[in-house]
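Once you've had a glance at the structure underneath, I'll fire off some questions.
A single protein chain has been removed from this complex, and every other one stays in its place.
And now, chain A:
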Amino acid sequence: MDVSAGDLNAPHSMGTTIIGVTYDGGVVLGADSRTSTGMYVANRASDKITKLTDNVYMCRSGSAADSQIVSDYVRYFLHQHTIQLGQPSTVKVAANLVRLLSYNNKNMLQTGLIIGGWDKYEGGKIYGIPLGGTILEQPFAIGGSGSSYLYGFFDQAWKEGMTQEEAEQLVVKAVSLAIARDGASGGVVRTVTINSEGVTRKFYPGDKLSLWHEELEPQNSLLDILSTGSPEPMVS
């Protein structure tokens, strides 16, 4: 997720796919695990879904440093807020604190964030906070460079009132599709499900995901799959 070091021609993209989806009773957050510095994969198993409070998590994209510092500040403010209030903070409050930091420091920060969580007043909620610090409450949100390939997919596949199973499967499928097409996304798929009962983390290794169009099965050697129709070299 770091901006390329030394490679002046490398695109300034947010190498990530992050997703947040509401379902009937909670939310599911999902992300890939690739952190790239230009063409080098700095971390192939990173955890981009960060805890803010027991009931609110945040998906990070863009500059790793920027998104980490924002999450650290918000975690600190929310902790104090929880103590003052005497009860867990709501998702809305968490999202508002994030957007105040994003907006007021927009000149220095480069990070797109998705906040998702569950509270007893509003249930499961997703808030998208893209680059400039806009805050938008959405039934689902996508972000990162890989999300470009998912707009059409969600238009077709998203529906209101899914079950937890359906939502989780949708998220895993979507991240997997984005990984297939986006060079800056890859690795494993991590999901975090938040509802009234608590938080569940799930992990889907990269080689266990379904294969999509034109994707090859893992091979020992590509020579094994070269077509037999090609002429043998050097036959006397």
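The rule is simple: a contact is a pair of C-beta atoms (placed from the backbone, for glycine too) under 8 Å apart; a residue touches a chain by one contact, two chains touch by 3 or more; residues count from 1.
Throughout what follows, contacts and distances are computed from a predicted model.
Asker: Pick from "Proteasome subunit alpha type", "NEDD8-activating enzyme E1 catalytic subunit", "General transcription factor IIH subunit 1" or "Septin-type G domain-containing protein" the UniProt protein name of the chain that isn't shown here.
Answerer: The UniProt record for the chain left out of view names it "Proteasome subunit alpha type".
Asker: Considering the complete complex, identify which of A:Val28, A:Ala95 or A:Leu209 is in touch with the unshown chain.
Answerer: The missing chain is touched by A:Ala95.
Asker: Across the whole complex, list the residues on chain A that are touched by the chain not included here.
Answerer: 81, 84-86, 90, 92-93, 95-97, 100, 121
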